[in-house]
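Shown next, in structure tokens, is the structure this report addresses.
Missing here: one protein chain of the complex. Every other protein chain is in place.
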Amino acid sequence: MSSPHISELTWPVYDAKVKDGKTIVMIPVGALEQHGHHMSLNTDVLLPTAIAERVAKRIDALVAPPIAYGYKSQQKCGGGNHMPGTTSLDGHTLTCTIRDILKELARHGVRRTVLVNGHYENSMFIVEGVDLAQRELRWEGIHDFATVVLSYWDFVTPEAIEKIYQDEFPGWAVEHGGVLETSLMLHLHPNLVDIDQVVDHPPATFPPYDFFPVKPEWTPASGCLSSAKKASAAHGELLLKVCVDGISDALAKAFES
Amino acid sequence: MSSPHISELTWPVYDAKVKDGKTIVMIPVGALEQHGHHMSLNTDVLLPTAIAERVAKRIDALVAPPIAYGYKSQQKCGGGNHMPGTTSLDGHTLTCTIRDILKELARHGVRRTVLVNGHYENSMFIVEGVDLAQRELRWEGIHDFATVVLSYWDFVTPEAIEKIYQDEFPGWAVEHGGVLETSLMLHLHPNLVDIDQVVDHPPATFPPYDFFPVKPEWTPASGCLSSAKKASAAHGELLLKVCVDGISDALAKAFES
Amino acid sequence: MSSPHISELTWPVYDAKVKDGKTIVMIPVGALEQHGHHMSLNTDVLLPTAIAERVAKRIDALVAPPIAYGYKSQQKCGGGNHMPGTTSLDGHTLTCTIRDILKELARHGVRRTVLVNGHYENSMFIVEGVDLAQRELRWEGIHDFATVVLSYWDFVTPEAIEKIYQDEFPGWAVEHGGVLETSLMLHLHPNLVDIDQVVDHPPATFPPYDFFPVKPEWTPASGCLSSAKKASAAHGELLLKVCVDGISDALAKAFES
Amino acid sequence: MSSPHISELTWPVYDAKVKDGKTIVMIPVGALEQHGHHMSLNTDVLLPTAIAERVAKRIDALVAPPIAYGYKSQQKCGGGNHMPGTTSLDGHTLTCTIRDILKELARHGVRRTVLVNGHYENSMFIVEGVDLAQRELRWEGIHDFATVVLSYWDFVTPEAIEKIYQDEFPGWAVEHGGVLETSLMLHLHPNLVDIDQVVDHPPATFPPYDFFPVKPEWTPASGCLSSAKKASAAHGELLLKVCVDGISDALAKAFES
Amino acid sequence: MSSPHISELTWPVYDAKVKDGKTIVMIPVGALEQHGHHMSLNTDVLLPTAIAERVAKRIDALVAPPIAYGYKSQQKCGGGNHMPGTTSLDGHTLTCTIRDILKELARHGVRRTVLVNGHYENSMFIVEGVDLAQRELRWEGIHDFATVVLSYWDFVTPEAIEKIYQDEFPGWAVEHGGVLETSLMLHLHPNLVDIDQVVDHPPATFPPYDFFPVKPEWTPASGCLSSAKKASAAHGELLLKVCVDGISDALAKAFES
Partner (left out) sequence: MSSPHISELTWPVYDAKVKDGKTIVMIPVGALEQHGHHMSLNTDVLLPTAIAERVAKRIDALVAPPIAYGYKSQQKCGGGNHMPGTTSLDGHTLTCTIRDILKELARHGVRRTVLVNGHYENSMFIVEGVDLAQRELRWEGIHDFATVVLSYWDFVTPEAIEKIYQDEFPGWAVEHGGVLETSLMLHLHPNLVDIDQVVDHPPATFPPYDFFPVKPEWTPASGCLSSAKKASAAHGELLLKVCVDGISDALAKAFES
């Protein structure tokens, strides 16, 4: 058995791979979140997992099982946590999950870890989980445990943006269920996209503040914040390539000794 | 898109399916845990997920994304949490995860839920998560939210045990990495089992107490607590059948109005 | 003042006894839980305390004050937490209690500890408390703090079961308020048993899953899960003897250097 | 079986007694704490329990099992938590214990509860536990659940103080292991006091602040903060009487409708 | 006594003002965080407080005492939490603080609340605090409690940015200790800025990921992420005006009935 996925290894194989601390372990962090009428609820899990898998193959790293439930969807970047299907954790639950997993990896000997985030709202709770884990690892006497936290879309290059969106890039915030995610899904999991169901509407606009409880009327009826009309598998292939390239290079650099 | 997996649905499809509260939602709860030299670390996730998927198809239920990390492996039923690869959560983290997910399902309208456990050590932390969720749901004014908690091996019939083990059934406690799990994996995921790597040894025996920190010498070197030598895909097929049959019947009965 | 009970010692006597770390300290963990029409609510506290006291005298150990409130009663082994009188803690509360007490014992110099459980539902929350305590003790630089976790009924020998139940042993799960507990109480605390109030009924049977909220009709009206009709003080004396013998021997072995 | 102690009742007897909500339930809250060379570690549990028992008999109330471990001993009123034998809980653990027990009593129908404190340091964590319980009970729709929080020494009358101490009353703060507690123990549990071991020294004096970590030299070597030299069983009898009288009267008044 | 600051009112004045639920209450949320060699550690508290105060006067709202300690400084937007002076809370502590305060305001009758954030890293922990508060308030039966969460810099208009930065706006992320904050402080609290101590350097650039533990060399030695060289009190006056205008208008709109 050989696989970039830890879950598919036996323990002796895993052990041999990680015990000297050099192998990078990547943990995709996603969400179960509505992504419009045209795309499945697991989009935010599948995308960082696919990217992590490809990066892992390239740099001989490993991928831990993805975290399938994320922090509460926010209206201005995910449509809001009032939507059907969106199934979220309290912030502290997510933070503790990250903390616990990192500490266990450290027990195995792992010293280089990467959180590959696929759901914007997770970011700060991941950061806190990393901080709590590293704090407790110091208490265990482990001082060389390092963690990269990244969101894959931050590796999309300006050239790729220009190519895909021309001058109409609406910003990542409203890319929820839009061209980026849909293109990647069309390339990676076309069976989970029904492009005919895309609702075409201009990018959602919001006031410069959040309101709680959400005003449902702020979210387009589709649940998406911008239209995926221009999504294509070809765009997805390009996006995947730039993310995998960018992250692979970044990790090589981040963990170089 | 049609699938028993919530993760593969769009939100309008999911919403239509669950909003009247009648559809059962099943949540597999597993672990990332060593299962010997011959089987992958995700065994405790794949098995309850496979069973839940088949039950869901039979009774028109849905399966939520499995919980991929479980409670700490105990030496007398899982080899112990000192083993490489085993990657576990604190009890409270698991409990809060269960609590949060159940509450979100309730928000969607779901009223009938099933935790399908694949890792013995999870049991009580699942129970506590259910209790906390139902308590908070009462506070939300929701009083008809019901949950079944089950471990799939409890549905293996005496006849199946007799057929598979003849007189040598060692008890579920030491079935960790043994005939039950290996046979199911051989039937369901043969690529994740290397039967040649099975280490043949008599079932582990333990004193009638637990000791912490673990005495590593109590655990067989393989990490398994009994031998999978007699495992076979045919046994796996039978085990799957009795579990799927038994759970399907049980749920029909549990939730009948 | 000399006593196996820490609570009845002065601090200098206690200090002299424990500061070199050799003396075993046993902590009974019980519950305030209904035990039928015929037996008092403190059964799960009194029994492990009585056993611990006798073991302590035999092996020159000490007994800490019992934990009088336990985890929520489960329907299939305790009748359910909906019953009057049953007064339970959240799992995390019990876990933190165990954690805190163990850490304080460690501060006193104690290095050998035993949780003597008298209420099945406590088990995993005790285990988690032990794990959290040992983790924090490592952070304090204490690496030789050991803990045995046991439930006293696991020390009842097959011979004793045969003698008491002949061929009718229903299994520990439904022994709640049954022959085991009632016999021990008749021997140890006859004033807290009114044998005339025993409701005779066959052992409760349950489906192979748990249901929440409980279905009250699953629990026999008595609150007991099997009949204590055949209980006797003589049986209790035997049960006490085998438990005290078994635990004394086990601890000697567990902590031998 | 008839007893003021809930622990000694069967559930039907308890249920009949509490379900209409009129019966007062008292919970003694103590500590396992050093009380000098002359007195046992359970002093703070035994005293409020004895008082609660007598009050319960007088006003037909019930006594729940005492909480045997309390909050960390403070140097200026308990000698400090660095002392051997003193075995304390984190504040939040104690708070959650109080919260959980009160909520369970409420589930049984109890509406009038009393925390009878025997360890000064517990006070605010009890108060917080009561507040959290009443908050959650409101969420359950229970609005008539009332709780008295008291420390028994606050019911010692000026006349009794004058009689026992003449002009030498040092204040309750330094009464730790002093005349009050020792006299009560001599009257109630003479076997747990060795009056010959009393170390006679003037009341401890402290600066008007606390210092952490404690300066051990601030605490008299005995662990007591004042001398029990003048303690006597006769004083104890008087103290018991005024406390039982005072608390009985106070509760009648507090809960009068 | 009349003041926009709740802290400076007596309770009857406050009560009269808030009990009908119409008055907006604003809570500034800041941090104690290094802001370079030239500016005081309280910058993130003083700025949202000053803005809130002015908005309150304009729309007849109130300002609650600012939260003076915030979430851990992140390297790419605050220099990192390894810097001297930066004094931060765990995420859960901040979340609970927000939760508790909002619930108390609700008890007073307040129904319209605004979190005015001055420290980027606080954002998601504020959001979670709001969510937890609103959840518990629902359990209390309060369903009309609304909260706006905003960061004041999101109200700086493109015109103001153009005027102040011409074409050199580096983005808010690296504005830490830069022109925005320094100009506002020069206008509002000139005594807390020593413009001569500004270290002039180009805006910090970072890779598209975070690294933990921080690589201190990523943060400019000054602790600032961009130069405040072009800051001026005049700019500050303009920035203050657009923020106060923008927030005042936004709140009027957000809470219009």
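We call the chains A, B, C, D and E, going by the order they appear; numbering starts again at 1 in every chain.
What we mean here is this: a contact is a pair of C-beta atoms (placed from the backbone, for glycine too) under 8 Å apart; a residue touches a chain by one contact, two chains touch by 3 or more.
Just so it is clear, the model here is predicted, and its values are computed rather than measured.
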Note = Considering the complete assembly, the absent chain touches shown chains A, C, D, E
Remark   = Of the candidates E:Met26, E:Val45 or E:Ile126, the residue in contact with the absent chain is E:Val45
Request  = Could I get the residues of subunit C that touch the absent chain, sorted low to high?
outcome  = 136, 139-140
Inquiry  = Using the document's contact rule, name the residues of subunit A that touch the chain not shown here.
reply    = 138-139
Request  = Since one chain isn't shown, list which residues of subunit D touch it in the complete complex.
outcome  = 71-72, 74, 81, 90-92, 95, 121, 123-125, 127-128, 130-132, 134, 146-150, 154-155, 207-213, 246, 250, 253-254
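Rule of thumb we're sticking to: only the chains that are shown with their structure count from here on.
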Note = Cα centroid separation, subunit D vs subunit E, in Å, comes to 47
Message = Centroid of subunit A to centroid of subunit E, CA atoms only: how many Å?
response = 28
Ask   = So how far apart, in whole Å, are subunit C and subunit E when each is placed at the average of its C-alpha atoms?
value = 54
Query = Which residue numbers or ranges of subunit E touch two or more of the other chains?
reply = 139
Query = What chain pairs are in touch here?
reply = A-B, A-C, A-E, B-C, B-D, B-E, C-D, D-E
